[in-house]
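Before I ask anything, here is the structure I am working with.
All protein chains but one are shown in place.
This part shows chain A:
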Amino acid sequence: MISLLTYTLKNLPNTSKWALRFCMRPLSSSSQLQAAAASQTKSKKTLAKPNIRNIVVVDGVRTPFLLSGTSYKDLMPHDLARAALSGLLHRTSVPKDVVDYIIFGTVIQEVKTSNVAREAALGAGFSDKTPAHTVTMACISSNQAMTTAVGLIASGQCDVVVAGGVELMSDIPIRHSRKMRKMMLDLNKAKTLAQRLSIISKFRLNFLSPELPAVSEFSTSETMGHSADRLAAAFAISREEQDEYALRSHSLAKKAQDEGLLSDVVPFKVPGRDTVTQDNGIRPSSLDQMAKLKPAFIKPYGTVTAANSSFLTDGASAVLIMAEEKALAMGYKPKAYLRDFMYVSQDPKDQLLLGPTYATPKVLEKAGLTMNDIDVFEFHEAFSGQILANLKAMDSDWFAQNYMGRKAKVGLPPLEKFNNWGGSLSLGHPFGATGCRLVMAAANRLRKEGGQYGLVAACAAGGQGHAMIVEAYPK
């Protein structure tokens, strides 16, 4: 799953900012026309369903997303998660005892805090009577946390749930080798000195070689970056296109940051360090600079580089989800409804990162909407090549007919509505925390840009994918 990129954008000198104003070629000339027609009429006035509780996001926050190995490097995951929870409490002023349940998503688990949701909640001062659990579903872990919350509320089990996600890539669990572990466990059980000595005599130097968390997909042994490179090649996406898209992401993120649009970010006073106030991975560069980088995975002719991939990130996010009537009773003005959602999965080898392509038409169909109804797209950007491959696949009748069993393509999302405030490529991608960021970005953009429906979509390791419709809460 995790493309442990050893390079980061740090390699790229930060050159002139506005000289290289974003210059993305329109992928489709018809997209503008579609966009014009879109905002006029909707297929449906609302996605509210009779006899089903409306579920709202009251608000959501995240810690600044930082490059791994920077200011968060001495923390533990639950510290970051706690910061997100505290930030959420502060932002929403929700009384702690109202929260019925807490769910967090995470991917690389710290073994000491395997139920990181519980440890963070206790540390953030939540009642010890509030249960918490942790979910994992690779890059869509916090999406899973949110939809689990939706399920709990829709079924009437809870009224108020906090969902979030956390990832700390600055520190990962590196284990002793299996042989060493076995020896140590045997040693533990040995009763006599003779037994101990006989166990120790079996020690070999290679027992000491450590075991790293899997970098590659377990089922195929292929790293995600490698798979992304093959995916880009399969869809004939050039290095230039990928670099251009990455530059777009960084430029848009920079603009959003400068204009103060990333309002979900809450400052975090890191113990022993300065207060962190903003994401530090946003670095618009130039196409020339990016072109100099060597391929990171398929050498020497691949197209995926450090500059057009998401980087290793530390960060946490949290959202407050409530039943609508509960939120209104408590006097909240919610930001958005969480509507239909969909999980999909497909071949983990050749279609590892095509989740959004599979999930998008399904969730639109389920909601009774079309591409034209969507005002805001927030797609997770694992790699430029992955995003562009998904866009091409969504625009291909051939792919829809031959691999998805559909009659026709779902269509291309208009790029001017797509990840307008940057994406995982530039803001960063703490695996377990990205889902909440996507939902909050969609909700905040709907408020800011105007519009009713947002579509969130993401791919994940294991060849899985997710999409959800976010509906703006009427003003």
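In this text, a residue touches a chain if its C-beta (ideal position, glycine included) is under 8 Å from a C-beta of that chain, and two chains touch if they have at least 3 such contacts; residues count from 1.
Simple rule for what comes next: contacts and distances are computed from a predicted model.
**Student:** Mind telling me which option in "DNA replication licensing factor MCM4", "enoyl-CoA hydratase", "Large ribosomal subunit protein uL10m" or "Carboxypeptidase A5" is what UniProt lists for the chain we can't see?
**Tutor:** "enoyl-CoA hydratase"
**Student:** Would you mind spotting which of A:H133, A:K349 or A:R447 touches the chain that isn't drawn?
**Tutor:** A:K349
**Student:** For the chain that's not shown, point to the residue among A:A190, A:A214 or A:A233 touching it.
**Tutor:** From the options A:A190, A:A214 or A:A233, the contact with the absent chain belongs to A:A233.
**Student:** So which of A:S114, A:S219 or A:T275 would be touching the chain we can't see?
**Tutor:** Final answer for the missing-chain contact: A:S219.
**Student:** Pick out the residues on chain A that sit against the missing chain.
**Tutor:** These residues of chain A touch the chain that is not shown: 218-221, 226, 230-231, 233-236, 298, 301, 347, 349-351, 389, 392-393, 396, 398-399, 402-403.
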